[in-house]
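Some notes on the structure that comes next.
Just one protein chain is left out here, and the rest sit where they should.
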């Protein structure tokens, strides 16, 4: 049998670990060969094939990024290209395709499956917002990096009696903020799922310093927003040159806190460091298991599915089920973080 | 209400995170106070109480070890001391006791519950061998440390074309070896659950070098043993001074490989570094959630139970169920590690 | 004898290691006691004394920040307060004062020495721009953190074929950028000492991609500036609320590169994570040695001096010499970084 593999969407620690796992296990368990397609779906549309053997997969387990590259493709362009995709797969002799990606990539994979292309999806998102799987690889690495950073900010905040806001990734789901907040003992965690009230935030900050505490640390998901009318809020815009303007929520909230209660605030935006570099041991294990079980499913003909973590097991769920809803932070999990600080 | 807490058994990253979580959430959610008992069960037998408030719990989230100390107590001595334990709890005004510990501590906790003492257990073991919970805190930290070490050994092995054996913790269960082996791309993983055949190990090593590969890395759980008759094996003994003699399985296997096939072998025994120091973000989250949910269960009167991770939820299971069997590596999980290398 | 100690200026990994070293060695070598003054010079002006003994110094070696706190004091206010300072030192029985700080703190220390107060200075700056010492503690930690971050950005940049700009600390001296650039293999390093030409930067970027390379990484010191007329450059300003506006050089340069050559650029501003948290082993050794030798000099009456690293030795230099010039990156050192890429 012959397997195809591609990586779509943003960078994520563990992508190479999945690729290596698919290649090594296809070879070792089934004697099958693997062909990669470069730059996501574009690789199929433009036949950017790259033979992947055990030697090419050697040493990539610990490497961040993806040796296959990634690129975004317009969904319409992709759908119009169905015949091209079929043709590329035929020409390259691919029996089953394993696309590794986030919501966009998996939606496309699900649509391909509906159109008769045998696929087994592997979920990827550092935001951990894909439904149907307990966790996705990359998330633990992102949380670890954010936690390390907040650990460092703690001591600076204490020494200078400051408010410190740390903006982490998470546009639609606050999982990274939630876990990094719990792991670092942040005094406040703001997530997209629950708009914040600036007055309440200021009251919490004031109360803490009034009690004699020396610092205040908040973790702010990039997608967090103030409650309607709670503060003036500049949503990201485009400047005269067509470039994105700086509109970080943490920066704006920080300025507002300084203005309202006069405490010195510092803001740190972690940005891309959260999604690059060597994956944690946890993510390497998860990515490796995902790759292995995707390869096994492909060889057993169980296609139209996505690998998923359930408890300690890797299972398969229908691709269609995984892409219906975004998995957001539940009220129960949010309640956990407010259990520690008023 | 008033909560008692103690830590039993060996050191484990995350113990302080549990203590902090119990203290903070008891105070913040219920206005309850917490008293700690030093040095495990001995603290109850000898009334080594230590008041724990929010200030004492400050800053310990990231710290390894346990501020309460730990010590082993003979189970018989403990059982004979039931009345003393009851008396200490009464004198200190403790309504519910939260013991944090491994198999021994939880068995004692279960027995206390059977004797009418309200307890809520928190499972702790870096070996991950407690049944009824998907994972225990400390395990992810141990796996991370082992994986970092093996990453470092890889390059040395490659540069010198050597066989490298890395012995990791795990007397009865091979979970650390299994995960560290997967995470580091080890070529072989030996666990207590499946005795190894030295001839097969040597054959794998020889085959790999014969194919032109430059090095061979094996992860060996300290509890791994050779198959009967497979090699002479010195089980640990006691020297003339009553001290434990050096009997590492990795060292013995390494000497055997050198002897049989003449390849240069180096052995590293990671030892106690695996169980000390700052917990990973993952373990801090898990420990914090365990502490929170133990405090909630205690306040809701749901005693005789142990907190457990099931999927993404923290649940309660009867203490008696958790201590019946050791959770060992299953054949399915073992099959995963042999999927990548012959 | 009795020693006074204070920490001035910004946060810096290793401050606590110096404090611990002064306390431990004063006690152990000379049987002397140590009193700390909180919040920099303010501690002397307002008598914020805090007795420091071996127990208080316990466990702070690895901790970032400063247990003494820090604050900035207006130099005029400070000079007007000379008699108050003298009075506080007399009242607290201080024989020699050891101020730990950067240019401002050491200038004040030098002035105190000129006015008859016995002081031994300890240089502190993560920017490494204090003259007369090969290195200062905190610098190695800052470079390590920046290097780790750039390592992570590398893989993201490669996967997406992007230009990545990483802004690091260094307002007047580019040492952090220089070392982090060398350590991470950045393709370009911009420092305050040499204004950059935007056309040249764009040409380098274009040339690299034209050769088939997949990414471009630049390290930009926050104090780097474009050559006159090279690009429109918004120097930091104050907004209508009296708050600092976002004016990062990396952000502005990134937008300019996108505009001129159309390559996708991402910018990361590392910010305060560079100056917090556990110091590296190197910084702990340097800080510990600085503290020890400052304590010895204080006890030997060699005051009006500053400890300094020269080669592998800790020496003393006149405080006046250390504060005359800022130590900036030399042309020879700058030449090193352009040896590797065009």
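Letters are used for the chains, namely A, B and C, taken in the order the chains are written, and counting of residues starts over at 1 for each.
Everything below uses one rule, namely that a contact is a pair of C-beta atoms (placed from the backbone, for glycine too) under 8 Å apart; a residue touches a chain by one contact, two chains touch by 3 or more.
It should be emphasised that the depicted structure is a prediction, and the values quoted were computed from it without experimental measurement.
Considering the complete complex, the chain that is not shown touches B, C.
From the options C:49, C:82, C:183 or C:203, the residue with contact to the chain not on display is C:183. Considering the whole complex, the residue from B:131, B:151, B:197 or B:213 that touches the absent chain is B:151. Checked against the full complex, the one of C:143, C:157 or C:322 touching the unshown chain is C:143. Counting the whole complex, the residues of chain B in touch with the unshown chain are 10-11, 15, 63-66, 69-71, 145, 148-149, 151-156, 158-161, 164, 214, 239, 241, 243, 246, 251, 255, 258-259, 266-269, 271-273, 275-277.
For chain C, the residues in touch with the chain missing from this view are 20-21, 24-25, 28-29, 61-62, 134-135, 140, 143-144, 146-148, 151, 179-180, 182-185, 280-282, 284-285, 288-289, 292, 310-312, 336, 339-342.
Going forward, only the chains that are shown with their structure count from here on.
Taken pairwise by the contact criterion, the protein chains link up end to end in a single open path, with no chain closing the loop.
Copies chain A and chain C of the same sequence differ in orientation by 180 degrees, per CA superposition (steps of 5).
Taking each chain's centre as the mean of its C-alpha atoms, chain A lies 30 Å from chain B.
For this pair, chain A with chain C, the centres built from the Cα atoms lie 34 Å apart.
The distance from the centre of chain B to the centre of chain C, each centre being the mean of the chain's C-alpha atoms, comes to 41 Å. Shown for chain C are the residues that touch two or more other chains, of which there are none.
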